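Note that one protein chain is taken out, while the other chains of the complex remain in position.
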Amino acid sequence: MKKSLIALAVLAASGAAMAQSSVTVYGVADAYVGYDTVKKITAAGETKVSQGVINGSGLSSSRWGLKGSEDLGGGLAAVFTLEGGFSIDTGALANNNGSTDANAKSILFGREASVGLKGAFGEARLGRQYTAYDTLRGLTNNTFDSNTFATTGTVWDKTGGTNLVDYSNRVNNAIRYDSPVFSGFSGSVAYGFGEDKTATTSAANSASLNVKYANGPLLVGYGYQREKEQIGSTLFSVTKSNVVTPAAIADTRKYNLFGASYDFGVAKLTGSYNQAKNDGFKKKEYQFGVSVPFGAATVAAGYSHAKSDSQTAVVDSNKGTGYSLLGTYSLSKRTTLYAGYINTKAESANATVTDKRSLFATGLRHTF
Amino acid sequence: MKKSLIALAVLAASGAAMAQSSVTVYGVADAYVGYDTVKKITAAGETKVSQGVINGSGLSSSRWGLKGSEDLGGGLAAVFTLEGGFSIDTGALANNNGSTDANAKSILFGREASVGLKGAFGEARLGRQYTAYDTLRGLTNNTFDSNTFATTGTVWDKTGGTNLVDYSNRVNNAIRYDSPVFSGFSGSVAYGFGEDKTATTSAANSASLNVKYANGPLLVGYGYQREKEQIGSTLFSVTKSNVVTPAAIADTRKYNLFGASYDFGVAKLTGSYNQAKNDGFKKKEYQFGVSVPFGAATVAAGYSHAKSDSQTAVVDSNKGTGYSLLGTYSLSKRTTLYAGYINTKAESANATVTDKRSLFATGLRHTF
Partner (left out) sequence: MKKSLIALAVLAASGAAMAQSSVTVYGVADAYVGYDTVKKITAAGETKVSQGVINGSGLSSSRWGLKGSEDLGGGLAAVFTLEGGFSIDTGALANNNGSTDANAKSILFGREASVGLKGAFGEARLGRQYTAYDTLRGLTNNTFDSNTFATTGTVWDKTGGTNLVDYSNRVNNAIRYDSPVFSGFSGSVAYGFGEDKTATTSAANSASLNVKYANGPLLVGYGYQREKEQIGSTLFSVTKSNVVTPAAIADTRKYNLFGASYDFGVAKLTGSYNQAKNDGFKKKEYQFGVSVPFGAATVAAGYSHAKSDSQTAVVDSNKGTGYSLLGTYSLSKRTTLYAGYINTKAESANATVTDKRSLFATGLRHTF
C-alpha cells in the first residue's frame, strides 16, 4: 500500500510538469572559433583580410522552439511548430537573413510557424514553412547539410536586381502537404500566397513540390520551385539568403533539382544537380559529397560547382566552385564536437574579379 | 523495497522536469485559409480586390507565453504572466499592432507582462496589462470574442489625428486590481502611468474600471475607460488597434460600456452598448450575438452597428455595420476546426465613400 502511495505521490508531484507534455521546448546551441580569410582580386590588385572569429551555427543553425503533437484518436493528431533562429555570438534573432527591412527585425519564429493535422492521409500545415523543394535539398546536400560547411554551388547575385537570385528556403502565408510513404515513394507540395493583389496587379506566389523514393540505403528525388515576385512583395521578404527585400522587380524564377544519396555502410555518397532560371538568365549547379563513419567520429567532404549562362553583368557571380572538409565527434547523442574547413571561389564572367573565402573552424553543437 | 525504490527512481528521474513546475509554457497556434474581398466605392467608381490568403488568429490570437503561480501559504500566491503574440503566417512578433515606431518592433511580451500577488483580497499586478474596460468587452463580444469574426462595431478613425480613435485594450506601466467575487459581484480597476511628465506638461495616463454581476446563466456589467494622451506619448504606443504612435495630439478619450450575456442552454445571447467621446467627437456602437451548441459543434452569429455624431470630416468612419457567422467543431479540448464568414461596411458621412470587406475562412486552432 505504502509503495503504491509513494507512486501516486510521484504521479501527483509530477503533475505540474506533466501538464507541460502538451509542449516541448527544444533547440540547438552551436558555436565555433574560426579563422576567416577573405581575398578579393580585381584589376586594381588584391586585398586579403584574415582574422579570428567566434560565430554560431557551424554544424547546425542555432535555434529554439516550441512544438507539440496532440493525439486526437483514430490516428489523427494536431501538430504545431514555432521555431526561431538566433546568432549565439550576439544573441540576436536570426533567420531574418540580414534583411534591412524594419519588419524583418521582429521575426520571432523565422524558421517555422505552423499548425496542422497529421494522420493516415499524410500531414497538412498552414503558416510560415519550408518549401517542398528545400526539403529535398536538405536531404541531399553534402557534409550533412551542415550550415557552414555544406558547399552547394550557390553563387548568386546578391544585388536583388534583375539578375538571378538564389531560391527561398521558406515561404510566408503557406499551405504545405506531405504525403505518407507508399512503398518507398513520398511527395510534398507547398504553396504560398503573396496576399498583395491590387486592382491592377495579380499577387505574388510561391509553388514548390518534391517527389522522393527512399528504400534502404538509396534515396533519389526531384524537386521543383517557382517564385513569382511582385515589386514590393514581402512574400519571400525574410526568406532569401542573399537579397534585400522587399522585391525590387517583378521576376519569375524556376528551380529544378535532381538529388540522390546512397549509403554503402563504409561511406555515404550524396549529390545533386540544380538548374535555375528567371526571366533573363539561367544557371546550373551541381554538388556531391562523401561521409565516412569511424565509430563516434565521422569525416565528410564536399565539392560544388555553379555556372551562369549569360549573367555577365554581375560582378563575382558568373562562376563558382567550393570544397570543404568536416570532421565530427559525438560526445553524446546530443553533443558533438566538430572541426571543418571550407574554401569557395567566385568569379565574374571575364575573371577580372575573383572573390575567395576560406574558413577553418572548430566548435561545439549541443541540442536540447 | 524494490518497488518503492522504483518509485523513488521515478521521483528522481522526473526531478528535472518537476523543477519546471514553477513555470508553464503555453500558447495558441491558430491559422486559416481564407478568401478576402475588399471593395471601395467612391465618386470615381468602384474597385474590388479578391484573393486567397493564409492568415493567423482566426478564432483566437496566436500567442505563446510563460506563466506561473507560487503558493506562499495562508491563501497567498505570487503570480506572473509573460505573453507575446505572433503572426503564424510570417513568424513575426504581433500585438505591436502594426506600429511603425521602431521600439514597437521589439515588443516580445506584447500581450501581457505582469507580476503580482493573489489571495483572499483579490489579485493585484504590476506591468503591461489589459485594461479593466477591455475585460468586460471580452466577456460580452459576439462570436466568442473571436479575433477575426467578432464584429464589434468599431469603425474608427485610423489617422490618429484629431478625430476619435478606438480604445486601447492594453496599457503600459500599469497597476491593476481585481476584486474577489462577492455574491456574484466583482470589479476591476487599472491605472497606467504615462511617465512622460515634463517641467511644463503633466503626464499622460489611462484609467479604467469594470463592475460585473455574474450568477448562473446571467452576466451583466459596466465598464469605463479614460485615456489622457500627451503629444509624443508612448503610454498606449503598442496598444492601439489602429493608430500610428506616438500620439500626435493631446487628446482625452472616454469610453462607457454596458454589456450582458445570458445562457439559455439551447442558445447563449450576448450584447453590449458603447459610447465613446473625445474632445471633439462622439460615437455610439452596439453589437449582439447568439451562439447555439450542437454537441461538439457550435454555430454563432453576430451583428454590430456604429455611428458618429459629427465626425464628418473623416473618410469612411462615419457609420459602420457588420455581421458574421461562425461554426466551430472541437476535435478535442485543445483543438478546434472552424469556418467563418464576416462582412463589414463603413461609410463616410454623406456616403460618397464606402468601404466593404468580406472574408470567408476555414482554419484550425490548437492550444498548448
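Observations on the structure shown:
Which chain is which? They are A and B, in the order written, and residues in each are numbered from 1.
The rule we apply is simple: a residue touches a chain if its C-beta (ideal position, glycine included) is under 8 Å from a C-beta of that chain, and two chains touch if they have at least 3 such contacts.
Predicted, not measured: the structure shown is a model, and the values here were computed from it.
Taking the complete complex into account, the chain left out of view touches A, B. Among the residues B:Glu46, B:Glu70, B:Asp279 or B:Asp309, only B:Glu70 touches the chain that is left out of the figure. Only one of B:Ala150, B:Ala174, B:Ile342 or B:Ala361 touches the absent chain when the whole complex is considered: B:Ala174. Against the chain not displayed here, subunit A makes contact via residues 3-4, 7-8, 10-11, 14, 17-18, 20-21, 24-27, 29-33, 47-56, 62, 64, 84, 86-93, 96, 100, 102, 105-106, 108, 331-332, 334-335, 363-366, 368. Where subunit B meets the missing chain, the touching residues are 2-3, 6-7, 10, 13-20, 22-23, 25, 66, 68, 70, 72, 76, 78, 80, 82, 84, 102-103, 105-117, 126-128, 172-175, 192-193, 195, 197-199, 203, 238.
The rule is short, and it goes like this: only the chains that are shown with their structure count from here on.
Seen as a C-alpha superposition, subunit A sits on subunit B after a turn of 120°, to the nearest 5.
Subunit A and subunit B have CA centres that are 36 Å apart.
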